[in-house]
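The structure is given below, and queries will be raised subsequently.
Here the complex is missing one protein chain, while the rest keep their positions.
Residue numbering begins at 1 within each chain, and the chains themselves are lettered A and B in the order written.
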Amino acid sequence: MWSILHKLASPPHFYGLSAKMIPWLYAAGLVGVAYGTVAGLFYAPADEEMNDGFRIIYVHVPAAFISMSAYMVMAVGAGIGLIWRMKLAHAVAASAAPLGAWFTFLALITGSIWGRPMWGTWWEWGDPRLTSELLMLFLYFGYLALRAAIDDTAKADKASAVLALVGAVNIPIIHFSVEWWTSLHQGSTLLKSGGPGMHPDMLYPLLAMILGFVLLFAALLLARVRTEILSRERRTRWVRDLIMPAGEPA
Amino acid sequence: MPGLLEGFSAIVRRDLLLAWKRPGDVLNPLFFFAMVASLFPLAVGPSPEQLMLNGPGVVWVAALLATLLSLNSLFLSDFEDGSLDQIILSPQPLPLLGLGKAAAHWLLSGLPLVLVSPLIAITYRMPADIVGVMMLTLALGTVSLSLLGAIGAALTVGLNRGNALLSLLILPLAMPVLIFGARTVSLAAAGDPVAAGIYFLAAYCMFALTLAPFATAAALKISNE
Partner (left out) sequence: MTGLLSGSDLCLLRGDRCLFQQLEFALNCGELLFIEGVNGSGKTSLLRGIAGLLDFETGYITWDGQKILDAYQGFRSDLVWLSHQVGFKGDLTLLENLQFESALRSCSMEKTAAVIERLSLAPLTSLPFRYLSAGQQRRVALARMLLADARLWMMDEPFTYLDKAGQALVAELISEHLAGGGLCVAASHQAVVIDAPTRRVTLQ
């Protein structure tokens, strides 16, 4: 078991394996998203209160889910990289961050659009989900800014790893605080019709969308990690052999 | 094995002594606190109802910003004159010394803020019994901020544009402290029970006390490489 993981942690092996996995992930992801989009847009019944406007949850909920999961991937990668000094883990953390930030941004935009008919405004501070997502985006910005400010890659890896772990520990606390804060002021929450109470025709497309987003995120993540690996290992022989086929001068 | 209390008090004493020789470092953030708190009435108008409503929030935001200002230079001079090497290589556990730096920072920044805050509160027409709650929340909150901020200061010491970066890193993490601190005071002003808020601030303080020094130590070693 350890030998498999050890093999996976080696950049050349990971590079080769991920190349094979990515097309499958894209394919499966697109299937899930396609089903979710079609079923969600055309076949799911309209919500009583929000009519067709609610359909944006088919993008908003998956995006919000990924925004949280990406941070966890980042934090776990950072932790493994810091404790076990695995360079690949650092590469995964560095790759997950920009993706997570974009999904958070997407969640914010779709959340704002969704809430507009209900609130009459583009932004409602009283909504805990939206405010939490905004703070999440700031956490991502901080991570990316710290990375950018440090030139040496190894040092940037370690410093941002500490930040990612501190952030991960604080995220539940931040969410709880925002919940409490909005509960003081009768907040207008977005997802009223969520959870098991949801009509199956509404639920299944949503689950499909979430799964599809996860698979697409995995594909995008692997693609970014591959680029990171090439950049970080550019001095090694296996990368040189890859980039410059035999017969060319170094 | 060197005594732990000795090492902790050594670094606290040293930082207090350094601040004694350069009082400006302590006074400047305090003036900043007072000035920021004065900005709001100037900007939004002096109506008493608005002042009373916004008072807790303004005092808290001003305290947060003033703390960030003083956090910038927490490790800077040690980094620049080589003391950080000596601190990291001393026989004392680095998290303990990091805790000492945060403690000294609180004594020089958080504590003065707490003591000056009643003056600001008066200008915001805060009733006397609310001022007590405000000082308690500020005391607990600034301790957490010093601990949390030390991590940020350790991560950004020696970086070129470290100032803005420090704020960017710490502000999202400081949100729970700000939220509970300011809102608890507002609740007190409205006559609602404040126990929940105080307990949260105390719990967060304990949480930061136990974990932050380790993160600070890790960050210091990384930044000093």
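Criterion: a contact is a pair of C-beta atoms (placed from the backbone, for glycine too) under 8 Å apart; a residue touches a chain by one contact, two chains touch by 3 or more.
Computed from a prediction, not measured in an experiment: that's the story for all the values here.
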item	value
Residue among B:S38, B:N54, B:S77 or B:N163 touching the omitted chain	B:S77
Options B:Q92, B:S167 or B:T184, residue touching the unrepresented chain	B:Q92
In chain B, positions touching the absent partner	1-3, 6-7, 9-11, 13-14, 17-18, 21-22, 77, 80-93, 221, 224-225
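Keep this in mind: only the chains that are shown with their structure count from here on.
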item	value
Approximate Å spacing (C-alpha centroids) for the pair chain A, chain B	32
Chain B - residues contacting chain A, complex	151, 155-156, 159-162, 165, 168-169, 171-173, 175-176, 179-180, 183, 187, 200, 204, 211, 215, 218-219, 222-223, 225
Sites on chain A touched by chain B in the complex	82, 135, 138-139, 141-142, 145-146, 149-150, 155, 158-159, 162-163, 165-167, 169-170, 173-174, 176-178, 180-181, 184
